[in-house]
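Sharing a structure below in structure tokens format, with a few things to ask.
With one protein chain removed, the remaining protein chains of the complex are shown where they sit.
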């Protein structure tokens, strides 16, 4: 039972981290129709900027400043790159972000080299917050939860209580109408893109020390962020939250418990073949849940798309 | 930059006029292509050139197959490598089925690859082609990731990380040819390149091929013309899967090994970039893309470790400035040629592009120098660039590089208006371009 | 029109390829490993070590035979088997007769088969494949061939040596095995299980699992299971980001015992582990860095650091590869007849500056040498890694590890 609680906390951390990325992405996607493939690259930039700043001014300044730089960079990309490509249609836009992701990875390697960066948890947070049945919960994880929740509340507040938020909300559901109402849509786009990428930057800055700061970190996270927003439903902030947590918990529990395919198959009445080693399906029989934990979200996404194309909480068709 | 906008934003319009006009199938380009393919290995006799040409041919078939979806059917796939990979893996298993392979002439093997690619496309297409757009794209991503991931887990079929390998020479000799030599493989691949390209071209001229375009542009209208958009997409999808499978089979024949990389999302992403770089709006676009990308990946990477950086810049700038791809860039000159005004462009082009080229080379020289300065071993200050050896830690080479680049850039900027004017002059038959 | 374009482009291609075939006299060694992409750090560092070894051990001493120099040419294979095969062909066309490669057993498998086929089909331009780091046992067992030589111990030999050390440690009662879900990770797990069962039947394997390779973002759940299993030691074959992620996570979640592994040093990993990994991370590898085994080794390392301040000599086998190749060419009296060179390599005994004898076993072309268990620490470190103050210090040595290890190789000689 205690282990369940521990897993819930671990899954929550993973899920909330994913949420910080998917929140920005879902906003960007639903407003601009852009599948921003470079989103995870901004997350990586956040980690690297935070690391670089932390070398001179400490972790906290890094955490504060890096997302701002990332956001400005993101807004710049929108203003000088995406806006230009926008006129050609969605596919070129997407390919633009695709190429951008490659380019950012190369740039990062060019500037910081190809090695892992020794980006570490700050000393003040490097202790065990509490322990559940011998499983220590590091203080940094609690810190991550707090930051993510604070950002979610802040985002919710801005979106539901402020004028800008109202416009963005409207733009999520009726992108064309908002334009017709005379709002400076390009400026809103740039702002949303900047904020979205800044959120990814925050995620990078706080995840860099725990998940590693290296040139491949964007690729590792890359497509899973899309999976999240598609499962959650495009344009739905709550959907992004639900899907992020769902994925966080599914993968955590799948890793924690050794559920074996053989047991499942036996359970539904298929008996194990006698000569498993020669059986062509032997690899299927021996699959265990930790083995496929990080693939499960993709299965979930395909199923969702087949049976509920607008996602869990989405209103619009994907 | 504004001036350049005008040159580049609507390259497709005159080209479309062309395309609409020339619907008859002319045999000349095909004969020329076949001749070129026959003659090429006589010019480039060394094995590495042949290997690279084989790689190009395989990429061309794959990119054309991909463009059946993206360019002609309007379906964006993030997981198309799996269809080519499955075809390749199936062929590899056939190669290893010694008894069957011994009575099968190698040139027939790609048919099996195509059928397996098509088979998988039928299964996946049965649920993924219900709609185009994001749903299709995300299903393709999900399925692609799943199959790529299972390629490592399901060792019995995919062979795990090492993949599976075979020996093409165990097939039934084909008129005495055992395919021991690269050159023999080259002609086999070239033959299939011609066959597949011709078939894919002809496909685009069939009723279903035309309707693929119609569904891409306006699925609803197509439905009210009696066609089910879903079935049209499905047919495009399985034919694309078929030719992707052929590309996979050619890969199997050429490399005699298939691994996880034939299925993974990186390969799927690369083929998307290749196709787009060449230009999705034209049938021959992916051919150009495949040639250029293979050269960048294989030949440029021999020259510099930063090749991926240049490739990234190339892609991003193609998308930003030439959304029609390389083919679009070429085709926007067709009207000028047609109206016999192309000669007006020659001089302005030289005036602009020459310094432009120097600017680009100068910039890349600076990038290389920074890279060398930062990463070269201590004491190894010498670097060779453009056949010149110099000290990257001295000031002088930097000054030269910066001055040359800046000067070339300045000249380029100065000559751009002249080029724009010449461009308008060469194209003013249409009267008042927008 | 498009075909004429193709013609022009391939003319350029021929020029470029031709232009790199400049020097004729040198003995060319093609280094085919990733120089771009996620594994570029390891690849670039390996290339530097090869260049340095060729320069220091061969060229500075006047070369081999009548003054022929070694020239190491880097080919970027982007860790892709397909690209490796293309680059192999390009290398052969440039007159290369010696191929070195190490990263990824998948690539090594592709290369060894391609080299075998190439040598069969083109007897005039045969090449040797000197594998300096790919440890899949199959390469010197069922997939062995005359052209392939391995200078690193294979995964089985390493595990044999590693379990010797574990078996000698009475305090270890429970062991947890975890690895990446692919051939190498599985081979490590199987070897660990088999060896421990034979040497210390009382040791209980409390966990044995695989995780997807390169896809895990958060290792915490795995770490929790390991900590929860109350194990005394962890064995893993992980490398790269997966090693770092797993190791850090295990330690952060309160595990204090030893983590036995293969690849957890250099390429930024030592620096990233830093203080946290101190005393926990234990590596099995050939070549002793700390304390420096010989003065020659110390001088070699110092010279290397002077040239590449950001680099590490983390693969001492690279200098063995170059040294043994030079010795074999010298003994064969030719650098072009690779059959003679290969024959000279078979059964060679080489005195390495890293304080070991290296014996190239003729049955399977597997190098036999001393293996060490080294611990990640900052105490007693003469040569640190990643300029972090941390490095690996040898704790125990297994003499000529795997000397009588069995092999299924049936070597076919030309």
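Couple of notes before you dig in:
By letter and in written order, the chains are A, B and C; residue numbering begins at 1 in each of them.
Just so we're on the same page, contacts are C-beta pairs under 8 Å (C-beta built on N, C-alpha and C of every residue); 3 or more make two chains touch, one makes a residue touch a chain.
Throughout what follows, contacts and distances are computed from a predicted model.
Taken from the listed names "Sarcosine oxidase subunit gamma", "ABC transporter ATP-binding protein", "Heme exporter protein C" or "NADH-quinone oxidoreductase subunit L", the protein name that UniProt assigns to the chain not shown is "ABC transporter ATP-binding protein".
With respect to the full assembly, the chain omitted from this view is in touch with B.
Across B:221, B:343, B:374 or B:414, the residue that sits in touch with the chain not pictured is B:221.
Touching the missing chain, out of B:232, B:263 or B:291, is residue B:232. Against the chain not displayed here, subunit B makes contact via residues 13, 16-17, 20-21, 23-25, 202-203, 205-211, 213-214, 217-218, 220-229, 231-232, 235, 239.
Everything that follows uses one rule, which is that only the chains that are shown with their structure count from here on.
Viewed as a contact network, the protein chains are fully connected, with every chain touching every other.
In whole angstrom, the spacing between the mean C-alpha positions of subunit B and subunit C is 35. Among all residues of subunit A, those that touch two or more other chains are 113, 291-292, 295.
Counting partners per residue, subunit C has 40, 44, 181, 212, 215 as the residues that reach two or more other chains. Contact residues on subunit B toward subunit A in their complex (touch as defined above): 9, 70, 76, 78, 127, 131, 133-135, 137-139, 141-143, 145-146, 149, 153-157, 265, 269, 272-273, 276, 280, 306, 308-309, 311-313, 315-316, 319-320, 323, 367, 371, 375.
Of all residues in subunit A, only 3, 6-7, 10, 13-14, 109, 113-118, 120, 128, 134-136, 138, 210-212, 214-217, 219-221, 224, 251-253, 255-256, 258, 288, 290-295 touch subunit C in the complex they form.
Those residues of subunit B whose C-beta lies close enough to touch subunit C in the complex are 29, 32-33, 36-37, 40, 43-44, 46-49, 51-53, 55, 149, 152-153, 155, 160-163, 165, 167, 169, 180-182, 251, 255-257, 259-262, 284, 287-288, 291-292, 295, 297-299, 301-303, 305-308, 330, 377-380.
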